[in-house]
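Here the structure is laid out as structure tokens; the discussion comes afterwards.
All protein chains of the complex are present and in place, except for one that has been dropped.
Moving on, here comes chain A:
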Amino acid sequence: MKRFFELLRSVRRKRRVRTDGGTAEERSTLRRWLDSDIVQSSPFWLPPFLLMGFFVYAAIGWNLLLSLTEYSGFGDPDYGNLSLQNYWAMLDDPGMWSATWNTFVLLIGFTIVCLIVGLLLALLLDREIRFGRSFRTIYLLPFALSFIVTAQFWRWMYNVNNGIINQFIGLFGLGPYNWLGSPNLVLGAVIFALVWQFSGYTMIIYLAALRSIPNDQYEAARVDGASTVRMYWRVIVPQLRPATVSASVVLVLFALKAFDFLYATFDGYRPRRGADILATKMVRESFGRSEWAYGSSIAIMLFAVSLAVIAPYLYNQYKRGNL
């Protein structure tokens, strides 16, 4: 069908050139060029592309350039004298190592826990349930709030003296712990709060995936006499792989953005020891200490981390024509 239309269109185009016949050859190529789909469609995609491209891709290029300078806030950056010294400085910076370690713990811990909690929520809700829609709405509610708002709630939950968490574990004779003050606990506490905020998101993704699995697969498993747990483990969960991959990619990005949450929890970009991540260190070096070039090099590190996560994903989608 599509071929047929293409053929029709080419016939029509030739005829138009022929009616113009007699005029210079150049004009008809110009006409053809103006008629081509790339030119016809460019008013639609080119302006958004230029705006986005300038702020995203040109900005990254500029950032890369800045990271090779020694710029620390006086006058203009010296672009004539580029070196990798900021990247070498990172290797000698002990704060950099702990920030990198914490970033990876946060990325991996948060993503895995969020996927598990979201999957369990989705499995619970993927049945005949009264008020199923209301449950779903409540579980997704924290996702609609900003990091700055949720951080207020969780500061209060983790409060040493009268926070609910400490009161709750006090019932079992534990604590109280200084959740946000102790270097060993703070990262876990942050991950827990972020899982509260984002597990609803994972649930929605898994619910959509579960509903797209054809019913006869449940039937077949049931006819074969599989138990419910076995059916889920063997038949359903393996089919959720694409959903898991796409959810993980987005979750990693949320974790990289955890800066907002840490900023609001610790009243600035100086989180307690044990909770410093690359994002907070980057903003502190740039905007706090005016080490713009060094901050830019940390930003490039962050970009590399997200690129490492998304490039394989995007490439895979692209190859499947799934973009």
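What we mean here is this: contacts are C-beta pairs under 8 Å (C-beta built on N, C-alpha and C of every residue); 3 or more make two chains touch, one makes a residue touch a chain; residues count from 1.
Note that in this section contacts and distances are computed from a predicted model.
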Chain not present in the shown complex, as UniProt names it (candidates "2-oxoacid oxidoreductase (ferredoxin)", "Carbohydrate ABC transporter permease", "Succinate dehydrogenase/fumarate reductase iron-sulfur subunit" or "Tryptophan synthase beta chain"): "Carbohydrate ABC transporter permease"
Looking beyond the chains shown, say which of A:Leu51, A:Ile108 or A:Ile169 touches the absent one. A:Leu51
Kindly state which of the options A:Met90, A:Cys114, A:Ala189 or A:Ala264 is in contact with the chain not pictured. A:Ala264
Chain A positions in touch with the non-displayed chain are 1-2, 5, 8-9, 12, 36-38, 40-49, 51-60, 62-63, 66, 121, 124-129, 132-133, 135-150, 152-157, 159, 162-164, 167, 196, 200-201, 204-205, 208, 211, 215, 218-219, 222, 249, 253, 256-257, 259-260, 263-264, 267, 278-279, 282-283, 286-287, 292, 295-296, 298-300, 302-303, 306, 309-310, 314, 318, 323
